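The block that comes next holds chain A.
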Amino acid sequence: MSSWGYVFLAYGIVWSTLLLYLFSLKRRFRRAQREVAQLSSAEELQKHAQK
Partner candidate 1 sequence: MQATVPKNRKGYLGALALILVIVGLYWGLIHAPPDAYQGNAQRIMYLHIPSILTAYLSFFLVFVGSCLYLWKREKRDDILAHSAAEIGVLFTALTIVEGSIWGKPTWGVWWTWDARLTLTAILLLIFVGYLMLRSLIEEESRAASAAAILGIIGFLDIPLIHMSVYWWRTLHQPPSILRPDKAPWDNIHPAMLTALAINFVAFILLYFYLLSLRFRLGEMTEEIKTRRMDRGR
Partner candidate 2 sequence: MKLLRQTYLLLRKDLVLELRRRESLLTMFFFGTLLLFVFHFAFDLVPEKVTEMTPALLWLAFLFTGTLGLTQLFEAERTNHCLDALLLSPMDRGALFLAKTCFNIILMVAVEIVVVPLFWILFNLRSWEAVPLLLGVAFLGTIGFCVLGTLLSGVTLKARARELLLPLVLFPLMVPVILATIRCMEAILRNGNMGDALPWLRLLLGFDVIFVTVGILIFDWTIDV
Partner candidate 3 sequence: MPSGLALQLTARDLSKAYGLRWALRDLNLDLVPGECVALLGPNGAGKTTLLKLLAGLIYPTRGDIRLNGVQLSRSSTELRSTIGFLTPGEHLYENLTVRENLDFFTALYNKNHSLVAIARALEEVELTNWSQEYVSALSSGMKFRLSIAKWQLLEVGLLLLDEPYGVLDGSGINLLEAFLKSQCEKGNVVVIASHHIARVLQLCTRALILHLGKLTFDEPRRQPWDSFERAFADFLPHGGP
C-alpha cells in the first residue's frame, strides 16, 4: 500500500468513528429530549387533574 493509502486509512478510520459517535450522541440526545417532553406533558396532565 502506498504512503497515501495509509494516510487515507488513518484519516478514514478516525473521522468515521468520530462521526459515528456524534450520530449516536445525537440519537441518544433526541431520545432523551422526547422523554423529557413526555414527562413534562404527563406532569401538566396531573396538575390539571388535581386543579
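What we mean here is this: a contact is a pair of C-beta atoms (placed from the backbone, for glycine too) under 8 Å apart; a residue touches a chain by one contact, two chains touch by 3 or more; residues count from 1.
Regarding selection, all candidates are chains of the complex that A comes from, given by their letters.
Predicted, not measured: the structure shown is a model, and the values here were computed from it.
Although all of 1, 2 or 3 belong to the complex, chain A touches just one of them, candidate 1. Chain contact summary for the complex, chain A toward candidate 1: residues 3-4, 6-7, 9-11, 13-14, 17-18, 21-22, 25-26, 28-29, 32-33, 35-36, 39-40, 42-43, 46.
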